[in-house]
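One chain of protein is taken out of this complex; the other chains stay put.
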Amino acid sequence: MSDSPVIVESHNPAQQHHFADMEQQRQAASLGMWLFLATEVMFFGGMFCAYLIYRYWYYPEFAAGSQTLDIRLGAINTGVLICSSLTVALSVRAAQFGKRKLLVTLLVATILLGLVFLGIKGVEWASKFEEHHVPGPSFHFEPTAHSHPNTKIDPRRIQIFFSLYFAMTGIHALHMVIGVGLFAVLTFYAWKGRYNSAYYTPIENAGLYWHFVDIIWIYLFPLLYLIDRKK
Amino acid sequence: MATAMSPVAERENYLNQEYGVRSWLLTTDHKRIALLYLASITFFFFVGGLFALLIRLELLTPAGDLVQADTYNKLFTMHGQIMVFFFLVPSIPAVLGNFLVPLMIGARDLAFPRINLLSWYLYIIGGILMMHAVLTGGVDTGWTFYTPFSTAFSNTKVIEAGLAIFVVGFSSILTGLNFVVTIHRMRAPGMTWWRLPLFIWSMYATSIIFLLGTPVLAITLTLVIFERAFHLGIFDPTRGGDPLLFQHLFWFYSHPAVYIMILPSMGIVSEIVPCFSRKRIFGYSFVAMASIGIAVLGFLVWAHHMFVAGMSIYAALIFSFLSYLVAVPSAIKVFNWTATLYKGSITFSTPLLYAFGFIGLFTMGGLTGLFLAALGVDVHVTDTYFVIAHFHYIMVGGAVMGYLGGMHFWWPKISGRMYPESLGKLAALIVFIGFNLTFFPQFILGYLGMPRRYWQYPPEFQVLNVLSTAGSTILAVGYVLPMIYFLWSMRYGKHAEPNPWGAAGLEWMTPSPPPTSNFEETPQVTWEAYDYGNIDLPKEVPVER
Partner (left out) sequence: MFDNFPLWPARASTTAGNVDALYIFLVVLSAFMSVAIFVMILAFAARYRRRPGHAAEQIEGSTILEITWSVIPFGVFVVIFVWGAVIFFQERTPPRGATEIYVVAKQWMWKLEHEEGHREINELHVPVGRDVKMILTSQDVIHSFYVPAFRIKQDVVPGRYTTAWFRPTRPGTYHLFCAEYCGTQHSGMIGQVVVMEPSQYEAWLSGGGATGSLASTGQSLFQQFACSTCHRLDAQGSGPNLTGRFGKPVLLEDGRTVIEDENYIRESILNPSAKIVAGFKPIMPPFQGMVTEEQLNALVAYIKSLSENPSGPAGSPTMLPAGTQPQSTKGAMKWLPQ
């Protein structure tokens, strides 16, 4: 048997001992995150599937429900998330170049943008509660001036729209909260100087996660907010 | 090659490297985590088995006279949930997979050891939630949770059980993730894909299903929980929803789940048969590709559980056809195992007996799948005891026998001790006889028209039910025996050599039990899998004295 290829001397303090070298560790972590994102696609996929089916069956109700959503807040939130993906991408780059202060700043900016998103979402949900658009015993829907005058809205069917609205945005928001928590941890370690050009894998992989949650929103926004908004 | 003849337990290994509860509960060693899982899933196996015995006792008589109807409904529900989610799905991957995957590919550990430990804790949390639900009222929806009964009518712990299964599902997603990354990235030098043991191929295929299927179950259960808790109506027709949507989402996971439950066992059989025939597996690449084929095709057949649910005829046709397609790779495997025996040099060990039992009973179970895929016949037999017999043949006659065969095969490696061989063979025989007596009558019962989930039944079905219950008591004995002698062997069993079976595979080239780091030096692989003809292995299995 030839000598083990394990490098014994001068290995990166971040290298875990069951890996042969940093490169193997980095590749493993990256593959792991991509696979995890694949599971998230399947997770959200179930809800998107339910959405597609019910939208096809209950189009008038979906259109009416969609038109009660605040398109400005939704658009602002979309912008907020896209900006946060920019700060995330820049933070990976900052880590790559070993710029600790810049890295911390960008991570904090990401967190703040995430919190803005969640705040706006909270405002939107609050208004839904006030309008009694929450499915359940207190649900009440008044067809607004925006819905097609000829269309009778089935009150049961429109509850399906709102059920899916809350389920989808709620689970998305939960993922945002997890993301913010993740980035808070990263910020702490970044401030402590753990990341540098030789080791920034966690920033990269957390970035992947954040981009994914962002992309989910990019689908949610038109699907939920922009149904039949020709006027 | 590691040195073999170390005297009794003086040599440091993963078991004696550190003592104390914390060293076990905070371990990141894949081998210790495997044993943590072993203890947990064995516990749940016996809980689920207890429920099964109570079910069979009730069914001794046509009248409902042992327990109340509601209790019976909870018994079969929890039997199913516990056996599927807390035993069958995790068992082989979390015990044997965790233990063997790094060893078989020449790695030090899995890619993410801490996530591995997290997986076990998630399993435990899910298990605690489940036991709490069981002990504080139970669940009575059937393991399939059909709506609107589960969302709007049942008065039992549906949310808690759903949450428990969600959490334990997350555990299996992480296990699958760990395996895929490990197999891709941590193979020893020279261990190419086509040199991998077939157990690894089957773990890989299983992990694909873990990753892509389980999340759909997670979202489905989430929606059911939301519906119950927040009065949504996604699956409730009185609130605009569709009960069939639930069925599609549920079965989209739950059908591939059955392949999660069988593929690992098939992988075990692919290891045992070559070893005890002293020759290569017949058609290695076909068996490997069949595993992948089963995993992929398994995602395309879910609605064969819904032929009478109210789907269109055309959808039924498509799913029926695809179901026949997925039967082909399984058939290939059965033929390949049988062909491996041809011109071999066969030793009748306990693992091989279990493997034979697997091949025979899986064949029977799989053939009855053809009945169910045939639309005209399915209309009559779906939702009857025919289906129950079919899936128990595969999951018990197949998966559990494979699991037991694997436990016996790798027990020397895991524990460093030999189990008593004659008791092993006896238990295998008892299991085989008890199993067939329990479940074969149920095929007939099903075709005669006895529906599933029946607490009471018309008297003409009694004789077959009595036979089945008698068989179940024998089967129970067969399962208790290995528990006893495995435990016994840990103290009094003969110490095991590194390679007591003379088997091929990297796991056998390290001491029994292995050291914490698995290998003294990283192996360099220059030979093919199952190289029984060429490498320096005894031509015959060393016989136990």
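Some points to look at:
By written order: A and B. Residues from 1 in each chain.
Everything below uses one rule, namely that a residue touches a chain if its C-beta (ideal position, glycine included) is under 8 Å from a C-beta of that chain, and two chains touch if they have at least 3 such contacts.
Computed from a prediction, not measured in an experiment: that's the story for all the values here.
In the full complex, the chain left out of view touches A, B. Within the complete assembly, B:308 is the residue of B:25, B:229, B:308 or B:487 that touches the hidden chain.
Considering the whole complex, the residue from B:46, B:230, B:324 or B:488 that touches the absent chain is B:324. When the full complex is taken into account, the listed residue touching the unshown chain is B:454, out of B:24, B:43, B:230 or B:454. Seen across the whole complex, the unshown chain contacts subunit A at 57, 60, 150-154, 156-157.
Residues of subunit B in contact with the chain left out of this view: 64, 69-70, 73, 140-142, 146, 148-149, 153-154, 237-238, 240-244, 277-280, 282-286, 307-314, 316-317, 320-321, 324-325, 327-328, 331-332, 334-336, 338-339, 341-348, 356, 359-360, 363-364, 367-368, 370-371, 373-380, 382-384, 444, 447-449, 451-458, 532-534, 539-541.
As a convention for this text, only the chains that are shown with their structure count from here on.
Those residues of subunit B that touch subunit A in the shared complex are 107-113, 173, 177-178, 180-182, 184-186, 189, 211-216, 218-220, 222-223, 226-227, 230-234, 238-242, 245, 249, 252, 521-524. On the side of subunit A, the complex with subunit B involves touching residues 1-6, 16-20, 24, 27-28, 31-32, 35-36, 38-40, 42-47, 49-50, 53-54, 58, 135-137, 154, 156-157, 159-160, 163-164, 166-167, 171.
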